[in-house]
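Working notes, beginning with the structure itself.
Only a single protein chain was left out; the remaining protein chains are all shown in position.
Labels run A and B following the written order; every chain starts at residue 1.
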Amino acid sequence: MAAVTSVGETPLAVPARRQAGMQAGRRRRLNLFRYVVFTVFGLFFALPLLAMARFSLEGAKLGTWSLTAWRQITSYTSSEGIPPLISAVEITLELAVITSAVMLVLVVPTMIWIRLRVRWLARAMEFLCLLPLTIPPIVLVVGLGPIYDKIAHLSLSALMLFWVYVILALPYAYRALAAGLSAIDATTLSEAARSLGASWFSVIVRVIVPNMWDAVLNALILTWALVLGEFTVAFFLLYVNLQVELYSISRNTPDAGVIFSTSTASLLFAFVLLLILSYVGRRRRAIRG
Amino acid sequence: MAVAATTRTGARPSWAGRRPSVPPWVGTVPFFGYVAVFLLWPTGIVVYEAFKNPAGRFTLSGITALGNSQVRGFFIGSFKLSLISSLIGAVLGAILAYAVASGNPDGVIRRLYLCVSGVLAQFGGVTLAFAFLVLIGPVGLLFHAGWYFSFPWGITVIYAYFQIPLMVLVFLPAIDGLKVQWREASENLGSSAWQYWRYVGGPLLLPAFLGALLLLFANALSAYATIQAWEDAIPYTVPQQIYTSMSSEVGLANINYADALALGMVVLVAIVMTGYALLQRRAARWLR
Partner (left out) sequence: MSALIAAAKKEGTLNVIALPPTWANYGTIISTFEKKYGITINSALPDGSSQQEVDAIKAENGSPKAPDVVDVGLAVALANTSLFAPYEVSTWSDIPAAQKDPSGLWYEDYGGYMAVGYSSKFGTITSLSQLLGPQFKNAVALNGNPTSANAALNGVMMASLAEGGSAGNIAPGVNFFAKLKAAGNFSPVEATGASIKAGTTPVVFDWDYLNLPTYVGVSDWKVFIPQNAVLGGFYAQAINKNAPHPAAARLWEEFLYSQAADGGQNLWLEGGARPVEQAAMTSDGTINTSAAAELPTVTGTPVFLTEAQSTAAAQYLAANWAKAVS
């Protein structure tokens, strides 16, 4: 990657101009690398999406074009007033907000606290945060049955899904946060802050978190994406969220293209939402070289 | 708890000197309590059911059934697929993450790739498998890949589609943490790129890389919807078999067997995590 300087030369004697040349060369090579990478990966990710979009615009005979699959999304109504799709979108958005809030409040302080004061619990937390992924959702639902039965007596709303969504998001959010936390020297920062008289609360909220803001953002993105795309648990617990509703729409018609228009629509929706989210969380420029 | 020096600016630690020391782990109770109720208890139910038979009696037959060759085949298949797809996803994802990280931190490309990764990391199931089927399946739009239905390579290509974005999302903060000064410093000392990565960048990134790899592994292990949509006539992996046992309409349904399989998966992950912990300790020794 870097221009290969011969190690034998005395590097401290490298004149400034030569240094600029080195960096420019490296920059050029880096940019070439980036363009190649983005193109190759871009193609890999774009092609199936394009295939999906093409298929959603498929008419009754292969090879024709038609918008029916897309119109089906908006035209599906039940006997009640509000189209169920709108209420499903609403519920899922609320779920996303609640889930990410609970998740951050629960996980971030605990991670930092463990890192600073209770190191021996670190592996335990890591294992617990990986456990949800090892149990397939269909099996987890079996275990969740009795608990959700009790919850159903308190509230029938699909918002109660947040209890389990926090657990489902744990593995992803934890890993993103851990990567960010390990990249900063939390111990030194906290010692410095404490010696200036900050309370633990201040240390966590006003010193450490702002320094791992990128990781927090990534964890938020992962959590939102999970909630927006979650289907299995809601489905088997007999709740209606966005994906379950889209699935119903796609089953309500013999036009197979509808499952693709609904998927593409949900992907676009999630993407736009995440984009907005990423602007909301403008990172403060940490000191970079 | 040392009594913090009172400063004129105030802000003493809130409970210093007020009561006898509360052990620090108390602060982790909310988290562990929540997890205990909503994760450990359902897991416990699953484990408990694994030791019962459909009539409700206690039995070890579910566990011993895990030993037969067909089931061993499922676990081997799952392990193979998860290992391969997580390695490929991790390496390719790391490369992509590096490409994203080395650009403008506030730029459009980075933001774009982050959000696309977020969306695609959770994308899977029927539509993903179908999109690939339409693209490179038997009647593929692009071409017909003869290996499309082969295991594990055909399904690995599909898994890579969400493993790579997941890797980008969880690994990017670690790459961001590599300070530019370290690179410049090592160059000033005359190292080549290879030496930089071998002695500085690599070891610094290794713990996060291993952690992300572990996540990808577990992600692939429990994935079900995608592989079932890819093909479901031939069972290759444990989740497929779990689903078959849970929802069989032909009288073969046996939830306890499914729970036993799930227990097997948890044990498998525990073993993998132990290996991972050992690797991390080895890696930490490099750093110090």
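By our rule, contacts are C-beta pairs under 8 Å (C-beta built on N, C-alpha and C of every residue); 3 or more make two chains touch, one makes a residue touch a chain.
Being a predicted model, the structure only gives us computed values, none of them experimental.
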*From the listed residues A:Y165, A:F236 or A:F271, report the one that touches the chain absent from this view.*
A:F236
*Touching the left-out chain: which of B:L60, B:I76 or B:L252?*
B:L252
_List every residue of chain B that touches the chain not included in the displayed model._
70, 130, 133-134, 137-139, 149, 228-235, 243-244, 246-253, 255
*For the chain that got dropped from the picture, name the residues of chain A it touches.*
55, 58, 60-62, 79, 142, 145, 149, 152-153, 156, 235-236, 238, 247-248, 251-257, 259-260
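We take it that only the chains that are shown with their structure count from here on.
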*Centre to centre, by mean C-alpha position, how many angstrom separate chain A and chain B?*
14
*Spell out the residues on chain A that touch chain B in their complex, using ranges where they run on.*
1-2, 4-5, 7, 9, 11-12, 22, 30, 33-34, 37-38, 41, 44-45, 47-49, 51-52, 54-55, 106-107, 109-110, 113-114, 117-118, 121, 123, 125-128, 130-140, 142-144, 146-147, 163-164, 166-167, 170-172, 175-176, 178-180, 182-184, 194, 196-202, 212, 214-215, 218, 221-222, 224-226, 228-232, 259-260, 263, 267, 270-271, 274-275, 278-279, 283, 285, 288-289
_chain B - residues contacting chain A, complex_ = 4, 7, 9-14, 24-25, 27-28, 30-32, 34-35, 37-46, 49, 92, 95-96, 99, 102-103, 105-106, 109, 111-123, 125-128, 130-132, 134-135, 141-142, 160-161, 164-166, 169-174, 176-177, 179-181, 184, 187-193, 196, 207-208, 211-212, 214-215, 218-219, 221-222, 224-225, 239, 242-243, 246, 255, 258-259, 262, 265-266, 268-270, 273, 277
